[in-house]
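Accompanying notes for the structure given below.
One protein chain omitted, others in place.
Chain nomenclature is as follows: A and B, assigned in order of appearance, with residue numbering initiated at 1 for each chain independently.
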Amino acid sequence: MSDVPAIEINDVSKRFGPRWAVSRLTYSLPQGRSLLLTGHNGSGKTTLLRMISTASFPTAGVLKVLGQETREYREEIRRDVALLSHASFLYEDLTAEQNLFVLARLIGLADAKPRIDALLDRVGLKKRSDSPARQFSAGMRKRLAIARLLLKAPKLALLDEPFGELDPAGILQMEELIRELAQKGTTIVLATHLIEQGLSLTQARLHLENGRLTEAKA
Amino acid sequence: MSPGLVHSLLIVLRKDLLIEWRTRARLNALVFFALATLLMFSFALGPDTALLRKNAAGYLWLGILFASVLSLGESFRIETENMSLDGLRLAPTNARAIFLGKAVGNTVMLFMLSMVVTPVTIALFDVTITEGWRPFLQILILGCAAISAPGTIYAAIASNARARDVLLPLLLFPVLIPGLLGAVKGTQLILEGDPMHQLGSWLGLLASFNVLYWSLGFALFPKVIEDD
Partner (left out) sequence: MRHWLLSYGSDTRLMLWVPWVLLALAFALILSHLIDQKARAWAWKGLLAMAVVMLGVLPYLALVWSPPEKYQGDVYRIFYAHVPQIWMAMLGATLNFGASLAFLLKRSFKTDSIAEASAEVGLYFGTVGVVLGSIWAKPTWGTWWTWDPRLTSAAVMLIVYAGYLTMRRFVEDPEKRATWSSVMGIIAYVDIPVMFLAVRWWRSIHQVQSNPSTVDSTMSMVLLWSTTAFLCLFVVLVYQRYLLAEDVKKREVALPDALPPKELAT
């Protein structure tokens, strides 16, 4: 299983109305390797991550995640992939704990309570675990969103701007969390504007401009 | 082991009901909106009590229908707020389980609403439940389900479009007319008595409307929310 690439992008394009958000992209990432995805706003990073997460699908070309074509095997891929996106995926009216419980039930996690407690502690939200997400600041939402991702223990983690809206301490903590994830053998794709942090966390690099690959380092 | 269709349906349903419970202030507002609608009908149609009594079934269902637009819209607003619907999809949750969970949740909400509105209707318009509670409850449940199935499909569509507040009733109301006719006529017969035994055919119409739209939703909902 580990010899199949984590992500295999073969001449993939994605169109939104009149715009090509991603154009003729070809790239392959082996499992266990971490990739830094860079590019200006609107360069296609988010679109690419959403396609890899199977939230959306390529207009043309073939995209395989963990050896499986995304459109066909979306259910299987979704079990092994988690996305930390700009939108937090949180329910504003549920507490931090309840938000995690909903996901735990959906992925069929038995005896989730201790795991959830540990995770909330890990991201520094233990004291606020009974507050609804509506009362959280942007940084706290980000922490809860990363806890949501960690709960899933994915084989492939897609992190879209994980450092955004975090305070300096939060950034350090997030770095630590990502490093831990990588040590567990998780393949990571990290899209960020903080190139310094990004480079220290990853081995491979991919630069996008206007939806096109302009620079790749395997 | 990830849960099957029925289990995921129940998880989605449980989550929606939990959110409704935690925001019960909004729920109260919905009930009062329905009651206000009932009152407005009485004022708009004057103090002719015989007329009001005759039309009570229609007012009851229009009250529920108007309130349903708000509750249906709300049930997808919570999903679009932080793109939670994507989170749900990618968990992964079967799109059909999402449809069934949401539609059952909406049915439950509307049924509870109708349980509050019914006694007020009875008092306000001076009607009696002549044919008994059992057929009355049947028609309430079937009627609420008939609003919820197409309502869930259209709310999912409208929640992503511009001008969603106008769009939902515009799309939903005309399609609902057969179901509404069944519910109103059935309720009327239950309130006024059914000497000709017509109730069965109206219940039948309502039931077939439900079967049709629940299966359409089951078949088509993945297309509505999956982005392929």
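One rule holds in what follows: a residue touches a chain if its C-beta (ideal position, glycine included) is under 8 Å from a C-beta of that chain, and two chains touch if they have at least 3 such contacts.
Every value quoted in this text rests on a predicted model; they were computed, and no experiment measured them.
Every visible chain touched by the undisplayed chain in the complete complex is listed here: A, B.
Screening B:Lys15, B:Arg89, B:Lys102 or B:Lys185 for touch with the missing chain picks out B:Lys185.
Mapped onto chain A, the interface with the missing chain covers residues 13, 15-20, 23-24, 59-60, 212.
The omitted chain makes contact with chain B at the following residues, 150, 153, 157-158, 160-163, 167, 170-171, 174-175, 177-178, 181-182, 185, 201-202, 205, 208-209, 212-213, 216, 220, 223-224, 227.
Note that in this section only the chains that are shown with their structure count from here on.
Residues 53-57, 71, 74-75, 78-79, 81-83, 85, 87-94, 98, 102-103, 105-108, 132, 148 of chain A are the ones that touch chain B when the two sit in their complex. Remark: chain B residues 1-3, 8, 11, 14-15, 18-19, 22-23, 78, 81-84, 86-94, 227-228 touch chain A in the complex.
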